[in-house]
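So the structure is just underneath, and the comments pick up after that.
Selected chains only, in their assembly positions.
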Amino acid sequence: MADRKAAREEELMDFTLSPKVVQWLERISSFMNQHVYPIEKRVEDEMNVHGKEHTEPEILKAVRKQAKAEGLWNLFMPDEHYGKGLKVAEYAPLCELMGRSFIGPRAFNCMAPDTGNMEILADFGKPEQKKRWLEPCLEGAMRTCFSMTEPETAGSDPTQLATRAVREGDYYVINGHKWFTSGAVGASFAIAMVVTDPKAEAHRRASQIIVPTDAPGFTMVRAVPVMGHAGGGGHCEITYKDCRVPVTNLLGEEGDGFKIAQARLGPGRIHHCMRMIGVAERALELMCKRAATRFTHGSLLADKANVQQWIADSRIEIDATRLMVMHAAWKIDTVGKREARQEIAEIKVQAANMVMQVLDRAIQLHGALGMTGDTPIARFWRENRSMRIVDGPDEVHRMQISRREVRRWKQ
Amino acid sequence: MADRKAAREEELMDFTLSPKVVQWLERISSFMNQHVYPIEKRVEDEMNVHGKEHTEPEILKAVRKQAKAEGLWNLFMPDEHYGKGLKVAEYAPLCELMGRSFIGPRAFNCMAPDTGNMEILADFGKPEQKKRWLEPCLEGAMRTCFSMTEPETAGSDPTQLATRAVREGDYYVINGHKWFTSGAVGASFAIAMVVTDPKAEAHRRASQIIVPTDAPGFTMVRAVPVMGHAGGGGHCEITYKDCRVPVTNLLGEEGDGFKIAQARLGPGRIHHCMRMIGVAERALELMCKRAATRFTHGSLLADKANVQQWIADSRIEIDATRLMVMHAAWKIDTVGKREARQEIAEIKVQAANMVMQVLDRAIQLHGALGMTGDTPIARFWRENRSMRIVDGPDEVHRMQISRREVRRWKQ
């Protein structure tokens, strides 16, 4: 303790990555170069084939197997038993690296929403729940989805949640309507957010329950197209019609729904943000390469002042965002998620807006090419717009940031 | 003439639409309500079916037949013989109205790129060219594409054009590589921009030649996905490999390529801009309706100051853009395309940026719903991003606007 203090006095502020993290970065980077980037195009093409939109290509399965064999697996999981014991701020740079490819997170079994579901199963699951639901996920044998958002209510306003679970003997009977249940196509189970006690105070009304996707009354209505695309695990519309699940599927205690949701969000937002930074870095790399070679109207793009501004501002915004996310991750690791709420809200707004600005510039710099599928930019662009809405829209985060800020000066 | 002057002194500035235009507006509006909006969803769904992406649904064909029967057909064509004799500024408000639906322009046979191709055929076509290529288009029996952009060269820099046509006897032999040849799937012919005299001065190097899509050596490589979508007529990659077409297919004279392209652009940009205004008005209507009914965090969206800003700024930007486009159209009608170059460049930048801002707000206001296919917003968003690139990217228009502006003060 004394040493620690002394060390601080020496260092003041240290932004270096530890050798451990640097090693992981090198291994992942090498794996990405060797196995991930080269198959991107093929994976995309295979999933564009009619009837295969939701099917994981064999080539991607093989890469996953390889990653698992090399131990590049479940790195997100802070638990030492189930994962590698990496702290949030240690995993963050790895997450950025994986995020540079749309198949990166999946390759390393670090994809949302499974990561969040695995985390809460690890944190709140009873031993038998872990055995039955968590371990197959960690093995990569099972996929999951998270079923919270409802079409008729504002997801960011918890008092409006409408889906209802009523206890009948040893079962919960669930009725309700959800959508944006991401990853539901091919998932073995959903973790559903449902009202168990409508009369409780606002933050104790809901619970989270594990619902197998083959439970009677669970219906996957459709994979809702997002910006015109409905592939992969989908952002699904689900109806729960007298859907019965055993009470042993309850996660934590009755009324813990919001507590668990909160627990899920902190690291989850760090992951989202770091992946967006990865996306932005990839786009910036492509911008630089294009600018350095494309000649038009008398000069290279790289020598035009507007292109220079796009590149410079992208660099600035990416660096700003990364420092903010690393700082938030460091706060989660040192003082906890609750104390880091302001920082977590800040990065959610910052990263989701940053990534779209960078991508917009990348499209413009690439001209017609930027709109095609011949670079990953267009895909990133249409997929990342959702980040300003999911996990709380910009506006709700800003409302909360502002309230905390004003409160400081009221006291 | 004297009267005209006197009339002006009375009126100074008159923004009213003429009774003739008002009547057309009413007829089109009524047709849209009765026949177009109601089939939008069905057309979209039918074209989402595998193998039908490029096929015009029967229901849309029926609506086209109906529009033609009612005389709501070819309204874009200023020529009194082939069209209705509407001036650019008279057609503009009709074009806005059609633009409110993604199938509107097609319903009335007023869709790009056919409109531009029909215009130049009417203006520069020899009688036999008109008979063979223009008239079937006006009848709605033939579709066309425009083949100018090349992947390897900057489309906005005419000195870089590379596709070559060499005369051999009574034929041109064309070799080159194009993409973003919009509408090529299902088209009967392309109008191709090709270099006929590489040694001529910059603006006389190229010619436009009618190339039947079944000409030997004309290969449609693929419909390039734009923002992940490749449906409808497509934005196609084409190779010309010793592609032979008769010299009688030359449009105008050899070397007229740029002149014709310029002639094509003026009204074409008015159309694009007015359609984007239509898109933005539709999005604003949806925003208002949603804001008036969606309740969250203690109030209707319509009562939140940020939503009010989105709606107000959208209204301001739309109104600004419409006045600018109408003014440019009026200039084309009164002093000609050449004198209106500055105004045309201005509206291209203004409208293409405006529409994306309005759509971005519309998405955000709708939350998760705004990303789905359950409103037209997401489709508009992914389709209209291209408008900041096609027909000259923002940056090239700005360069030209600035040059003209600076030149004023040099003299």
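Each chain gets a letter, A and B, in the order it is written, and its residues are counted from 1.
In this section, a residue touches a chain if its C-beta (ideal position, glycine included) is under 8 Å from a C-beta of that chain, and two chains touch if they have at least 3 such contacts.
Note that this is a predicted model, so its numbers are computed, not measured.
The total count of identical chains across the complete complex in this file is 4, with 2 shown in place.
The definition used in the following text is that only the chains that are shown with their structure count from here on.
Centroids of chain A and chain B (each the mean of its C-alpha atoms) stand 39 Å apart.
Interface of chain A with chain B (complex): residues 50-51, 149, 151, 154-157, 160, 179-180, 224-229, 294-297, 304, 306, 363-364, 367-374, 378-379, 381-382, 385-386, 388-390, 393-396, 399.
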